[in-house]
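A single structure is presented below for examination.
Removed from the display is one protein chain of the complex; every other protein chain stays in position.
And now, chain A:
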Amino acid sequence: MDTEGSVYGLDHQARCLKAQLGEGERSRFFVGTQDFKHPNELHLIDYDEDESLITTHKIPHEFEIRSIAPHPAQSESVITVFKEPLKAPKATLWRLASPESDATGKLRNDTGNMEAVVHIEPSDHLAAIDDILWDPSSSKYNRVLARGKHALALFALDEAKASAIATTVIPVKSIDSTSRGVACASWNPHADLIATGVGAAVLGIDLRTPTRPAYEIPAAHTSVRCIDYNPIKPQTIATGGTDGFIRFWDTRSLVQPIKEVSDHTHWVWTVSFNRIYDQLFLSAGSDCRVNLQSIISISSAAALSDITSSSDNEDAYSADRTSSRDEFSGNSKPTDGLVCTSDHHEDSVYAAEWSAADPWIYASVSYDGRVAVNLVPRDHKYKIIL
């Protein structure tokens, strides 16, 4: 197995990429192109780890894709947010005609199609839909949250009906003097709590009591660009902003960030915790960089390692394990810091995502349409699992 990863070029510019969450076997990602004037494509790409090979399945998509929200459980369902000329951006839930694959699971680089199931239209209060978030807590997956510039809206999805009904609209106001709108949002995987980046601030919005923010960080960045909840420690959120900083916050104590990283030299457009090993952290931005960080000190692994290290001296078995670990990885435990930077991109990177199937694989897409799939460096991986 090599750790080099591979690169795939799209014919269009692109700014969104999401892991196909319903797929548990193969590392597959949706990539949406952004071409205002020409027909666009939704690509399903498959990364074969053994051969380090990318295969694709193309689905025509008329309008430029601004965001993708794959169904958390069903691999064939996906929501795209797109913009027609002269119309406000909106979203549609699609069902894919299941793509053919060969025996090993590779895609056939063919073109397929999909049908629209439910349309999610902006309303008076929700002027435009910029992004869609699936409700992570319910197992029925019949609720989504639409993010607009100045409001959030909950929609109930009913596949029997052609368009979703907005159940709740939550206006979101900037708390600073500027009129900047909501730039990003992330749904707490364990609660009905949405973290939003509004201007320079981060606001936590509890869906049950939406009138008042559950928490707020007044000056998180000069302008917040992206936000993510730690899936394992949901009191930890990460934010990235136009100051090039990534900050980690404990939502219970927001005076100071619990950690600050400044490895980017321009805006940070995406931050993402690894869904299984939350000490691995991905960020990308318009400085063309995709950075893989180790943030073990604030991850759930830090708490775990405290327990194991205290019991280390007690039994011979763990001593054995320690020695074998040394044998494999050369040096001991992982520490905080930049693990690696991907130099595959020549233009701004707007999306970077962990694979849903394999925690050691991640993909990123830059504006020039280049998709890069990378793996966590092998020695670092061994540091974590051994």
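Keep in mind that, in the parts below, a contact is a pair of C-beta atoms (placed from the backbone, for glycine too) under 8 Å apart; a residue touches a chain by one contact, two chains touch by 3 or more; residues count from 1.
In this text, contacts and distances are computed from a predicted model.
*Asks:* Since a chain is absent, check the UniProt entry for it and pick the matching name: "Vacuolar protein sorting-associated protein 51 homolog", "Ribosome biogenesis protein NOP53", "BING4 C-terminal domain-containing protein" or "S5 DRBM domain-containing protein".
*Replies:* Per the UniProt record, the undisplayed chain of the complex is "Vacuolar protein sorting-associated protein 51 homolog".
*Asks:* Looking at A:13, A:56 or A:80, which makes contact with the chain not pictured?
*Replies:* Checking each option in A:13, A:56 or A:80, the one touching the absent chain turns out to be A:13.
*Asks:* From the list A:197, A:244 or A:334, which touches the chain that is not on show?
*Replies:* Candidates A:197, A:244 or A:334; residue touching the omitted chain: A:244.
*Asks:* For the chain left off this view, which of A:219, A:338 or A:385 is in contact with it?
*Replies:* For the chain that is not drawn, the touching residue is A:219.
*Asks:* Given that one chain is not shown, which residue among A:138, A:179 or A:335 touches it?
*Replies:* Only one of A:138, A:179 or A:335 touches the chain omitted from view, namely A:179.
*Asks:* Determine and list the chain A residues touching the chain excluded from the picture.
*Replies:* Chain A touches the missing chain through residues 9-13, 15, 35-38, 83, 85-86, 149, 178-181, 219, 222-223, 242-244, 255-257, 262, 264-267, 286-288, 346-348, 367-370.
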